[in-house]
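Sharing a structure with you now.
This part shows chain A:
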Amino acid sequence: MTPLTISKKSNPETEMSGMNQLGLKTKFPVVAGLVLLLALVPLLHLSLGGFGYWLHMLLYTFMYIAMASAWNIIGGFAGYISLGHNVFFAVGGYFSAVLLVYFDISPFLTTPLAGLAAMVLGIVFGLISLRTRGPAFIISTIALTMVIKIAFDNWDYIGGSNGISLPLSSLSNEVVKIPFYFAFYAIALVTVYSSYRIRHSKFGLGLRAIAQDEMKAELAGIQTRQYKIMAFGLSGFFVGMTGAIWGDYLTFLRPTIFLSILVAAKLVLMTVLGGKGTVSGPVLGAILFILINEFFVTVLGGSELNIVATGLLLAVVLLFFPKGIVGTLKDKGLLPQFLDWG
Partner candidate 1 sequence: MALLSVENVRAGYGTGPDILNGLTLKVESNQTHCIIGPNGAGKSTLLRVICGLLHPREGRVLFDGVPIQSLQTPDILRKGVSFIPSDRCLFPEMTVLENLRMGGHILKNPKSVSKRIDEIMERFPILQTRRGQLAKTLSGGEQKMLALGRSLVLQPKLIMLDEPSLGLAPKVSKQVFENIKDMAHSGMSVLLVEQNARMGLECANWGHVLDFGKNSFEGPSSEILSDKRIQELYLGKSKPARKKEAE
Partner candidate 2 sequence: MNALVQVLLLGIALGGVYALMASGLTLIFGVMRIVNIAHAAFMMISAYITFWAFTVYQVDPIVSLLFTMPIMFGLGVVIYRVFFASIAGSEKLGELSVLLTFSLALILEGVLGYLFTNTYRSTNPDYAIKAILFGPFFIPASQLYATVLSLLLLVVFWIFLRYSRTGNAIRATTQNRESARIVGVDVERISMIVFGLGTALAGASGSLMTFLFSFYPGKHWEWIAILLSLIVLGGMGSMFGALIGAFLLAIASSYVSFYFGPNWSPITFFLALFLILLIRPQGLLGKKMEA
């Protein structure tokens, strides 16, 4: 067994366990193929029409793929569970919304800034709350959500509890979804790719060390505090971007929607279901969860039983498959190559 060498820009190929050149050859084509195919769906819709529902479902899935992968950076890689991640979603969303309503700048342009705003929040908050380990951090993420919710509910500039309405797009109904599709698609790609690069970097190795045994990581010389704060900030950055685009997609934002605990719960569930701490896990988990959710909504209708189902599913996964699908398959050596991204 070759020892893992820590280098700033480590070669992804040699770092994957059990990976050989052949595996590499089968993995990339499959993934690349999927990526290209998905880019073509809008063309299908434009030419044939009738794919509106698919566009919606797909962009919704891309959004959650991005959010789950982002959550995974702090929750999976670093092992710090955040139950208030929807804060970044809200901050990003409102940031772009305000710029649109008051300054007429399109969210498509301000998305990266929205991400940055969320990132700043993450860093500031991380400076305060990442001084503790374990439960105190988790509690503070919940507290943060509450603070932001109360603040937004009472801040008239952004509409208070009534929220903000955004101007509708001038595009026709058939075409309006397409820019959003590509926006979420791009964000998802960037987030997953970043997650992949982080995982296979010195930074990612440090985060993993923190997740396993923070004391030892510190003693080994890893700057745990900086790493954690960076991870939290980055995680917020990507979620902030998704919030900005989603707000524009919905054309209105309200604290109850963006700061509902259910969003945070879904993020956790997706990542845990797919495999916390892996790169492909959140992606798989997001896709699976959305499929399951669609099923539940069709069968059970209404929102309350939906919540029960989410909770039950999370409990079952935690008790019986704590490593998630990707994690469990990997342990048993049954993980298909095209899903083994680290």
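A quick word on the picks: all candidates are chains of the complex that A comes from, given by their letters.
Everything that follows uses one rule, which is that a residue touches a chain if its C-beta (ideal position, glycine included) is under 8 Å from a C-beta of that chain, and two chains touch if they have at least 3 such contacts; residues count from 1.
Quick caveat: nothing in here was measured; it's all calculated off a predicted structure.
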Touch assignment for chain A within the complex, options 1 or 2: 2
Seen from chain A, its contact residues with candidate 2 in the complex are 79, 81, 83, 128-129, 131-136, 138-140, 142-147, 150-151, 153-154, 215, 261, 265, 268-269, 272, 302-312, 314-315, 318-319, 322
